[in-house]
Structure formats: C-alpha cells, structure tokens
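All protein chains but one are shown in place.
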Amino acid sequence: MDKTVNQKAWLLVLPVFLIVAFSAILPLMTVVNYSVQDTFGNNQFFWNGLGWFKELLDPSTDLGSRFFASLWRNLLFSGIILAIEVPLGIVVALSMPRQGWGVAACLVILALPLLIPWNVVGTIWQIFGRPDIGLLGYVLNHMGFDYNYVSNDFDAWATVVVMDVWHWTSLVTLLCYAGLKSIPDAYYQAAQIDGASRWAVFKAIQLPKLHRVLLIAVLLRFMDSFMIYTEPFVVTGGGPGNSTTFISIELVKIALGQFDLGKAAALSLVYNLIIIIVCWVFYTVMTNAGADRQANKGVA
Amino acid sequence: MTVALENVSRSIDGVPAIRDVSLTLERGTLSVLLGPTLSGKTSIMRLLAGLDKPTQGRVLVDGKDVTGIDVRRRSVAMVYQQFINYPSLSVYENIASPLRVQGKSRDEIEHRVQEAAQLLKLQPYLDRTPLQLSGGQQQRTAMARALVKGADLVLLDEPLANLDYKLREELRAELPRIFEASGAIFVYATTEPSEALLLGGRTICMWEGEALQAGETPKVYRRPDTLRVAQVFSDPPLNLVGIEKSHQTVRYEKGMQAPASGLYANLADGAYRVGFRAHQLTVTKGHADQHAFPVEVAVTEITGSESFVHFKRDNANWVAVLEGVHEFLPGQALEAVIDPNDVFIFDASDRLVAAPTTM
Partner (left out) sequence: MARIDLVDLAHSYGGPAAPEDSFALKPVSMTWRQGGAYALLGPSGCGKTTLLNLISGIVAPTTGKILFDGVDVTSLTTRERNIAQVFQFPVIYDTMTVGQNLAFPLKNRGVPRAQIDARVAEIAGLLDLEPYLRRKATRLTADAKQKISLGRGLVRSDVAAVLFDEPLTVIDPHLKWELRSKLKALHRALDLTMIYVTHDQTEALTFAETVVVMHDGRVVQAGTPEELFDKPMHTFVGYFIGSPGMNIMPAEVKGREARINGHVIALNRSYDSLPVGAKIEIGVRPEFVNVAMPAPGLLSAQIDRIDDLGRARFARLRVGDVKFAARVPVGFAVPADQVGLIFDTSHVHVYADSHLVEGAP
C-alpha cells in the first residue's frame, strides 16, 4: 500500500544518510582502493589491477588455498550450527509453558546467554573446557575421554560448535516462541477435535505458521555464524594448526599479522560479496513468501 | 462545503480497485456505500480521506483540487470495523484526544466531550478504560472521538459489523439522530441492504470498483437502474426468470405462456429478465392475473414471525419470505406466484425497463 508521497521525508533521512556515508561507504571505498594495489609500507603503493583477486580465486596459490580452506570451514560450521540450533530452538520453544510464571522464568534464562559479550563467552568456554582447571575438560578427561581442544582438531571443533549452540539457540527459541504465541487458540482446539496427534499438530499447524519466523532465524544465524570471529579467536586462536581458522580469522592474520593490505582488502571484498549475495537470496525468498500470503489475503 | 470525486480511478499493481467514480457529497448529508466485500467501499473512503492518491482523476473540496494534499491537513475523521481506541486512556481522554491535539482550552474540551458523551450515551463510562467496556460501548467511544473532532468529513467503514445483532440494531436506530446533530458529511460503508434502508440518506451502490448508481436510498431501492444494482440491493438475494415477449403474450423460460398483463403490457417484443425480491414472491394466487410456477421446496427457514421458503425451479434457486409460520417439507411441490404488476423487468443489456409503481 503506497502512501501519499511527502517530499519533506527526504530531509529527515539526510542525517542518517550522511552518517552511513562516513561510516560505511567511505571506508569501503578505501578498501576497494587497497584491493587493487600493492604496498611495501611507507605509504608506497603500486597498481596491481585485479591481481589479488586472481590470486585469491586460484586455489593453487597460497592465498587462494588459504581462502578456499577457510571458506569451506565457514560453510561447514554454519551448516552444522544451523542443523543443530534450528531444530533444537523449535523443540525448546515447543516445550516452553504458554502461560503462568514459568513463561517469565524461561524467558529470563533463555535471554542470559544473549546478554553476554562475545569475548566473554569465548573466555568462559576457554576456561570451562581446559583439561587441567576447567570443569568440563576435567570431568570429561576423568570419565576417560581424551578431550583437549588445544591439540585435537575434532575437540576444538566440538568446543566451538557447542559454544555457539549454547550462545545462540536462545535466539531461535525466542523467535519461534513469539511465532507460536501468535497462532490463535482455535487452531489447537480444532486440531484436538480433529483428533490430531502431537506430531500432526506440529506438522499441520505449527510448522507452517512458523515458516516466516524460521526464515528470519535461519538468515540471522547464517549471517552471524558466517562472520564468526571473536569466540574461536579467544578459545582456539584458529588452531590447532589451521583447523578452526575461519575467513575472518584468516583476514585478520593477513591484514594485521602479515600487513598484506592488498590481499586482505581483496579477501574482505569477496567475503562481503558472499554475505550480500546470501542475504539477497534469503530476502528474495522471504519477500516472495510474504507476497504469496498477501495475494491470498487479497482473494479472501 | 462539498467533497467530490471527479472521474477517479485507482489501480493497485495494475489491478483496478476503483474504476472511473464520480461523486459529490454535500454538507449535512449521509451517503451509504453499499456493496459486497471488495467492491471498493474501503478504497473510496481511503481516497476521500486522502490516505491514497488516485491513479487518475481529482479529489475536490469546495471545488478546489486537494488530490495530493496530506491527510493530516484535511478535516477527516474515520471509524473502523475494529474498535480502535487508546487502550491505556480513559474513555474521557479517548474522546478528548483529538481536541488536545488541536490545542483546545480545558473548558472547551470539557464541554465538547460531555456533549459527545451525552449524544452517544457514554456519560456513565467516562472514567473507565476501553477494555472495561462492551463492544458496543467501545465502538461508541470510537464514534464519539470521530464526532468531537468536528471534522467536515466523517467516514464510517462498517462500524457495526463486529457488534452483536441486537446492539447493532440499537446503535443503528440512534445513528440518524447522531448524524443530524453533527452536520458533517457522513459516509457509511456497509454490506447489508437493510442497513442502508434503515439509515436512509443517499445510497451509492458499489460493484467491482464501480459506483453503479447513486441516489436517495428508497429511490435506488425501488428503481434500480440495472440488474446488478437490484442484486446488490436485495437481501435475501434477488430471484430471476427470463421471459420472451411477442404478440401480447409472454413466455417464461422453460415454462408457461401468459397474456402480457401488468408491467409486461407496454414492453416491446423481445427477451427480458424479470427480477423479484423475496417479498414479491408468494405461494397463493390472489387473483387470476398473477402468474404461478410449479416449484419444488428446497428448505424452509422459520423465524417465528416469518418463513423463508427456498424453491428450486430447474437450475434456478428462488427464495420467498412469507409472513407467519409456514412449514413446507423439502421436495414438496408448490406453486410460486408473482404479480406482473410487482416485478422488475430488465432488458437484454440488463437495464431497468419497468418497476412496480406502488410503494
């Protein structure tokens, strides 16, 4: 539904536009500038054209192999945590009470992990998982598991995944809970009367009605997990070896460790592009689903 | 003052919602927009209010073009089907809110709120919040807020649709008095023909985004220009049968032949469609001139004071309303009787050519 066009509205948007220009567009242009040049310090820059990009996208080069390896790790990581957090979030939301004091209690407990700063989360788990003084690591080792996230690839991955699940499942749960609350009671009563089993209620009513909320949850969790940096950096530092080195960690290593500004700029642009494309895909899917629903309303 | 729509059309994503509507609304009048859901009633109201801009045509206030002017600068109040009030404010503050926005003095607010509350019988509830009120009281609060604003144009979009039947009846009976007292331009949208009849004023018949006919309500009801208007303005639905007139006789489709008496007498030879409302159809022949059709009873609905008898005649469904209790069994064969003086006749292009002259 379009509103009457009001030219004054532009004036109100202007300050935000300026802030965005200075905070996002100008820095981005600087990065674009870096990505086509090579530098040897002392502010000496040499034109390199698309050289960095070619190197980045060629797996046989050092930069390329590092990029693809970390990209693969990122995708694997996002896939794993989505596969765990979304179903788990739904299950938790479904088992939450729908009224009474339990609601408030559950909401507070669920919100707790979301309130903790990223690096603190990392520190908590880093200590928690240590075999010598951490509760988790100590107990696991005592039970006979040879658990050590500093030396074992699998253990490192497990720690990072469990940490992310602990940190972010609440978000999915809260979104789903809000979605579930918005389903009118008549649907549940109708399903009861129709003799639907718990599973049938979930499949026929809850899941279809959660459809949109879940898309938002998946989008948020994908973006966040794809950009993950702080927690693995604090816990594993990208190790052991390079086994938990995600693109963001690689980027920091190249930019600040090796001071290869050109390479880092090219990498960050490609990284950015991937995220934008994925977001765009999600957005299109979501608005199409929305338009579909609108169209239905029109008919009704 | 007058508000007018001049050849206004509006499309949404290329789909026409309003097609070439022209209307003039005068100060102190009530206009009823009558039509089924999605016939364009709400779209017309949004255009009048200035919430939407027409794709074509102009909106005029006192002859001045206000097509692009922002809604906040127009003097408009609107009441919706849903009861929309500020839940945290008392009824008094709800009614006073438009006056506070206008920056009126405390005394004037007090005076005007009391006046509106009296008109809408809300005085006992002024200290309560809307959620402590019944649906009818909530909607009266919304109406009081619309009236107190002193707007030149008050739009009511099916304001009674969400109320109980009996409350609807009571509020509907009060509305003409409230409208008279206010003197603004009122526009009232409804899907129910009986509501239009009870409110009086003028009726604008809407169908698929077109304003089919506008005029004084009883006149539109008794002389619908087209078959479609007659259908929109009939509840129960209009009954129809086709006829063929030639040489002073009429032949009903799939039925009998009769001398062209009554309204049939002056028709030119040709094919017509005859429409008659439920109360124009009976089951007993009063005099020899009436025309009877063998029909089969489908269902009888009895309200205690009236009986609605649904007939099947070939593929057509007819409904008659009879006074008192008449229990007919489904499948029972009956004669359905119409009076050739008491029918609407439409020509091949569905335009009215004859209508009953009495009542």
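Annotations
Letters A and B name the chains as they come in the text, with residue numbers starting at 1 for each one.
The definition used in the following text is that contacts are C-beta pairs under 8 Å (C-beta built on N, C-alpha and C of every residue); 3 or more make two chains touch, one makes a residue touch a chain.
Please read these numbers as outputs of a predicted model, since none were measured by experiment.
Taking the complete complex into account, B:194 is the one of B:102, B:194 or B:332 that touches the chain left out. Which of B:218, B:259 or B:294 touches the hidden chain is settled by the complete complex: it is B:218.
Between the chain not shown and the residues B:237, B:270 or B:294, the one that touches is B:237. Touching the missing chain, out of B:68, B:124, B:294 or B:330, is residue B:330. The missing chain lies against subunit A, touching residues 184, 186-187, 189-190, 192-197, 200, 203-205, 207-209, 296, 299-300. The chain not shown here touches subunit B at positions 36-37, 134-135, 164-167, 169, 173, 176, 191-194, 197-198, 200, 218, 221, 235-237, 277-279, 298-299, 301-305, 308, 310, 319, 321, 325, 330, 358-359.
In this section, only the chains that are shown with their structure count from here on.
Subunit A and subunit B have centres, each the mean of its CA atoms, that are 55 Å apart.
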